[in-house]
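Apart from one protein chain that is not included, each protein chain of the complex appears where it belongs.
By letter and in written order, the chains are A, B and C; residue numbering begins at 1 in each of them.
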Amino acid sequence: METLIVNVLLTGLAVVVVAMALQRNLFGVVVLSGIYSFLMATALVALDAVDVAMTEAAVGAGVSTVLLLGALHLFSSMEAKPLHRPLLPLVIALGMGAVLAYGILGLPSFSDPQAPIHVHVAPVYLSSVMRETGVPNVVTAVLASYRGYDTLGETVVVFTAGAGVIALLRRRKRLKEKDK
Amino acid sequence: MPSILEHAPALQVVLPLAAAPLIVLVRSAAFAWAAASAVSYASLAIAVLLALRVAEGGAISYAIGSWQPPIGIEYRVDALSAFMLVAVSLTAALVAPHARRIVSAEVAADRVYLLYAMYCLCLAGLLGMAITGDAFNLFVFLEISSLAMYVLIALGPRRRALLAAFQYMLLGTVGATFYVIGVGFLYLMTGTLNLVDMAERLQAVEDLRPVLAALAFITVGIGLKLALFPLHQWLPNAYAFSPSMASTFIAATATKVSVYVLLRYYFMVFDPAALFDRLPTRELFLALSVAAMVTASLVAVFEQDVKRLFAYSSVAQIGYITLGIGVDNVDSLTGSIAHLLNHGVTKGAIFALLGGVALRSAGGAMSVQSLAGLGARMPLTALGLVIAGLSLIGVPGTAGFVTKWYLVIGAIDAGLWWVVAAILASSLIAAVYVWRVVEIAYLRPAPAGGRREEAPLSMLVGALGLVALSVYFGLETSFSVGGAREAAELLLGAQP
Amino acid sequence: MKDDIILRVAAKIVMPFMLLFGLYVQFHGDFGPGGGFQAGVIAAAAIVFYGLIFGLDAARRLVPDRLVEALVALGVLIYAGVGIAGLLLGGAYLDYFVLDAHDTVHGQHRGIFWVEAGVGITVSAVMLKLFYMFAGRGQKE
Partner (left out) sequence: MSGFWGHYTYFVTVFLMVAGLYILIARGNLLKKLIGLSVFQTSVYLLYIAPGKLVGATAPILADGYAVYSNPLPHVLILTAIVVGVATLALGLAIAVRIRDAYGTIEEDEILERDRSEPDADAEPLARPERS
């Protein structure tokens, strides 16, 4: 049953992406990308990743959509017709897909408890987290403590984006008029 | 203070990392410059200290948060990463403190402090990539340095900087995402993210298909970041249109650190015996490197914009660096790794000198023709360009020669005579484009009404310092070649 | 939307609850889903909501640009500072065990609390700043 729910949601994602590629009205594309994020968040809940789902809902469906709409407000809302036949991009994308498909065929099956990721490192977090940190949400404990340095980096990434947007979009004053 | 020295690996990255928010908090251009200079010098000091300690006592492992690897994130300094840390921070220490004048000439006053903040982030990201022993942590620092770089490029004075930054952002993010996919495969097959642990556990992996896919994704992903031919499309415009200070720093460091990442994965994570012999990896790298060395040099010969000319030259020089992976013996890898440093200082010198030229010219594009009469107008700058140009060609007595010497020895050792021929051919083409610049600078008269004014002293000191280094590493090779050889032996698992 | 009385009243009532929910997500992250990142987004959304109803300038008066930019930097400094505190107390960088002299688990709690606070501050400030910047571009001078 769980597997069925996951598979249905994933199929929905694929359908939305196809619609996104075909749609030329950018407003429609942005709305579809919001739907895509919501479906993704739901799929993540079904996959037990509640923290990730909450973040994807807030960020993917919320912040990203708002940002895209805010930017769209400044642009023309129709995409121009592509000028050339997009054959090369198709070849590149399918080539990547072929390598991916080759790789995944060797991966452990879905929900295989003997897969390497379930027997190495992760069990240590699950078994010692209460003793070592006293935090029952293992994701929070790993995020903020065991791999806290990644999270420092992640905060710096957000900071970089913030400072970068300030540098790029700060309104110019009418320069130097009084100096001249 | 032995206790604080114990924490040198953490401070190496944290100092520039913490400088950026401080700069944003204070919002002053003068403070930003001072802080950026201070962390650049501090980074160099720490990197030298780490290199000395590694040379004495072998690899240093530092468990962040006191969580032992592979549970927590490990910082790992070995001969290769120590070399890289010194290479990056050395150029940083010569670039940032000396860029004050050109930054305030090219960037609006209320954005100057943000440019320095981005520089600090970029430095921290690059150092973090070089020092971390964790596959995912590497991605995080890759993104920090990349995002900072996109902003730095977009701050360029001409509008083409914006498109250059955007295109680099698309390709760079695809590259980083490819890297994450590759790491995902490796993680799913080993259950760990620690690179040392991963290497051990990969040996027990039976189904190699995901590992080969990981190899492909990491190669293409990091190849995009290091401008591996033909994935270099983003590089010429990104170098040409960014502010002078940014192009100097990026040209000297960014692609080099990506090469370092590739070397680390190829020789210390993947099992070379199992993977190199199954796939034509060596042949691929030989072909791509030679193609880069020859075609990019040819493009440079016909390029009209000076910064783009030297950017294409960088693509060719990256070919020399990746050549060592293809030849795959101690001598050639020594040449490759030494070139990470040698080309860094040489190209850093050239872009720093061009920054001085930009400051004294009318602005706008810097065509090769606009260098006319440079020998008379800015004699020291022109002389510096000549010397750094000689190092690009690989004339004896310069850093570039040392690199090519080891590459040639390695290629001869491997019986690859056509590679030797390609190295010589590429050097000849380099002589052509360098001569084109020199000829215009010395033999064409300066345009009437042009100002005769040398670059300001503060900028000259940094630029000529880099020029001096590109001669110094051509004569005194105990650090450059010595460090590179130790790193190469580490990579190949040979006993020193 | 500025003139719709219902929206204005609703905004004034709802906004404190959104901020409160943000705080809940921030500090309940140890026990349920959530943490500094999600809380930061929610807190920023509350101000963005206010800005959408009352106008960008009103939001800027409520939370001025200077303050937001300072907070953007402050969060990172708090996080990096926790790491430095670990160093000064004799541990490794970001070592939370040493943050409490007697009880390592308590030290972990303390460390996680402060770094999550740092994340929350930077994320909420950056999200708000993004809104200011992009919305500000839309306005005519």
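One rule holds for everything that comes next: a residue touches a chain if its C-beta (ideal position, glycine included) is under 8 Å from a C-beta of that chain, and two chains touch if they have at least 3 such contacts.
No experiment lies behind these values; they were computed from the predicted model shown.
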item: In the full complex, displayed partners of the excluded chain; value: A, B, C
item: Subunit C residues that touch the omitted chain in the full complex; value: 31-33, 37, 130, 133-134, 137
item: Touching residues (missing chain, whole complex) on subunit B; value: 104-109, 136, 140, 143, 147, 150-151, 154, 156-163, 165-166, 169-170, 173-174, 176-177, 180-181, 184, 187-188, 193, 363-365
item: Subunit A residues that touch the omitted chain in the full complex; value: 2-3, 6-7, 10-11, 13-14, 17-18, 20-21, 26, 29-30, 33, 36-37, 40, 43-44, 47-52, 55-56, 59-60, 63-64, 67-68, 70-72, 74-76, 79-80, 82-83, 86, 88-90, 92-94, 96-97, 100-101, 104-105, 107-113, 115, 117-118, 121-122, 125-126, 129-130, 136-139, 142-143, 147, 150-151, 153-154, 157-158, 160-162, 164-165, 168-169, 172, 174-176, 179
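Note that in this section only the chains that are shown with their structure count from here on.
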item: Most remote chain, CA-based centroid, reference being subunit C; value: B
item: Chain pair with the higher count of C-beta pairs in contact (A-C, B-C); value: A-C
item: Inter-centroid spacing, subunit C versus subunit B (mean Cα positions, whole Å); value: 36
item: Between subunit C and subunit A, distance of the C-alpha-averaged centres to the nearest whole Å; value: 21
item: Multi-chain contact residues (two or more partners), subunit C; value: 69, 72-73, 76, 80, 83, 93-94, 96
item: Contacts with 2+ other chains: residues of subunit B; value: 17, 20-21, 24, 64-65
item: Partner subunit A, residues of subunit B touching it in the complex; value: 17, 20-21, 24, 64-65, 67, 70-73, 108, 110-111, 114-115, 117-118, 121, 124, 128, 136-137, 140-141, 143-144, 147-148, 150-151, 154-155, 181, 185, 187-193, 201, 207-214, 216-217
item: Parts of subunit A lying in touch with subunit C, wherever the complex brings them together; value: 50-51, 53-55, 58-59, 62-63, 66-67, 70-71, 73-74, 131-137, 139-141, 143-145, 148-149, 151-152, 154-156, 158-159, 161-163, 165-166, 169-171
item: Touch list for subunit C against partner subunit B, complex; value: 69-70, 72-74, 76-77, 80, 83-84, 86-87, 90-97
